[in-house]
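One protein chain omitted, others in place.
Moving on to chain A:
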Amino acid sequence: MTIRALEKVSVGQNGIGAFILQCKRLDIHYCDHSGSSRGMNAFIKTHLSKFAQTHPAIEFAVSPRPRKHPVMIGHYINGRQKAICVANMEPSQILKKAELLRDASGDKVKRVNKPVTSINESVRGVWSPYHGNGMAV
């Protein structure tokens, strides 16, 4: 008798039924005086208020980092972090980076070299030499 695993009733997929944003926190660091933070400071002044209002699920921590380039660090629910240096960028460019951090899953970036990726099981199942009728050699 072949051993059969318990069949899954459903496969959890984010967005089917409920969507949980993977980014839980966004650290925004700037410098008061450095020229590389000019765009970041303008972003905080003009864009951040609206961006934070539209994303109440994300915690925004804004604090200075003197004598350093401006940086945005996304914290994700899988425990990983993703940091982007936004030195000398325009406010609109920084907004795009913030959206990138918001949309990221937090997973390590992996190379995708297959045309199709799926989380579904194979229809044929996994072949095993110990199961089945056997094969006459």
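In this section, a contact is a pair of C-beta atoms (placed from the backbone, for glycine too) under 8 Å apart; a residue touches a chain by one contact, two chains touch by 3 or more; residues count from 1.
We adopt the following convention: contacts and distances are computed from a predicted model.
The chain that is not shown carries the UniProt protein name "Large ribosomal subunit protein mL50", picked from "Large ribosomal subunit protein mL50", "Clat-adaptor-s domain-containing protein", "Exosome complex component MTR3" or "Mediator of RNA polymerase II transcription subunit 20". Check A:I44, A:M72 or A:L101 against the missing chain and you find that the one touching it is A:I44.
Check A:G15, A:P56 or A:G79 against the missing chain and you find that the one touching it is A:P56.
One chain is missing from the display, and on chain A it is touched by residues 30, 32-33, 37, 41, 44-45, 48-49, 52-53, 55-66.
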